[in-house]
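Have a look at the structure below, then the notes.
Every protein chain of the complex appears in place save one, which is left out.
Letters A and B name the chains as they come in the text, with residue numbers starting at 1 for each one.
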Amino acid sequence: MTEFVLECTGVSKKYGKKEVLKNINLQLERGKIIGLLGPNGSGKTTLIKIINGLLTADEGDIKVSGEQIGIESKKIISYLPDRTYLADWMKVKDIVGMFDDFYKDFSREKAEDMLKRLNINEDDRLKTLSKGNKEKVQLILVMSRQAQLYLLDEPIGGVDPAARDYILNTIITNYNPDASVVISTHLISDVEKVLDEAIFINNGEIVLHESVDDIREKYSTSVDGYFREVFKC
Amino acid sequence: MAWTFKDDRPIYSQLVEQIKIKIISSEWELGGRLSSVRELAEQAGVNPNTMQRALAELERDGLVHSKRTSGRFVTEDEDMIKGVREAVAAENIAAFMESMKRLGFTESEIMDEFKKAVSQQTV
Partner (left out) sequence: MLSKLLKYEFKATSRVFLPAYAVLLIAGAIQKIMLQFGFYNKDMGVFSKILGSIVPSLLGAAVVAIFVVTLVVMINRFRKSLLGREGYLMFTLPVNTSQLILSKAIAVLAWAILSCIIGLITVVILVYDTDFVNFVNDAIGLVGEASRQAGASNVVLFFIETVLTFIFGIVNLTFMIYLCLSIGQLSNKHRGLCAIGAFVGINFVLRNIILAIISNVLFTDKFVPPFYLCGYDTESIVGILQMMNAFMLAGLVIVIIELLIYFFITKYILSNKLNLE
């Protein structure tokens, strides 16, 4: 097993003339929960999409557990996009079956158990689920995999406090020393307590990558407070 | 007691303080077995590595100790807990004195105020 679960070297991306990522260099260790923190439009989603293979970087090199982006990297990345990607016509058990079919590291038992605890019936059609429950089904699918890198894009954006606690709890309880979890968000105070490390990204550049406790020690303020200071308008 | 965290200090050091209080107040019993790191992290809503770091510090202090296979336990050394209890009390008093002095009280005035408050409470 490689030391770093993710290594980005000189990753750049342009949309037309606009540079959305500028020379990103990043190394993530295993067994960490990492916050990818930045204002809206800072490049968080673009970076996550590139690591997932949904976008292609213009320059630079990315390795996920030593693998180039491709089928092998997709096998070990578990990705929660910032929108729902479930097909309406499917039943909950259909999508569970689909994950079971395609991902070797998927634990059907774990998913079924988590669904049961939320009182989500597997025979329900996804169309009939509330928006909140759809998001939870997606989170359950993503967290029921034994992946090496979890990429959660805005998992707590627009959810109520109970759902937020559920999501953060799920992330903590699924902690695995061989895997790392990246949570992208602009709602820092909500996630701060569960993070090991914080990465600040702004205008497509990484401005800080440090442990949460070190930030608090150095600046005598929360990561959220420090973030507000750094990104003061 | 619920876990609460302030913004101005590292979370692990706040975990250490709060666990100390749980042990002193016997919320965590003498010689009792601790939940797993993951369970404790979940209860406190914090990162498991942070919880691990806090427990490691408490272990260095001797307040908890781990047995190879059966997990972590609160110390059975009552004298040590007593010592920690006094140390925490001293810290609280020092902080109290500090803030009273900032309000302009002298030490003897503080004593008077303190006695007054205690006697009012007991009536």
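Just a few scattered comments:
Heads up, the rule we're going with is that a contact is a pair of C-beta atoms (placed from the backbone, for glycine too) under 8 Å apart; a residue touches a chain by one contact, two chains touch by 3 or more.
Values in this document were obtained by computation on a predicted structure and should not be read as measured data.
Shown chains touched by the undisplayed chain in the intact complex: A.
Among A:8, A:34, A:55 or A:179, the one in contact with the hidden chain is A:55.
The omitted chain makes contact with chain A at the following residues, 52-56, 70-72, 74-75, 77, 79, 81, 83-87, 89, 94, 98, 101-103.
Everything that follows uses one rule, which is that only the chains that are shown with their structure count from here on.
Here the spacing of chain A and chain B, counted between their Cα centres, is 34 Å.
The part of chain A that touches chain B in the complex is made up of residues 31-33, 165, 168-169, 172-173, 175, 193-196, 212-214, 216-217, 220-222, 224-225. Chain B contributes residues 5, 7-13, 38, 41-42, 44-50, 53 to its touches with chain A in the complex.
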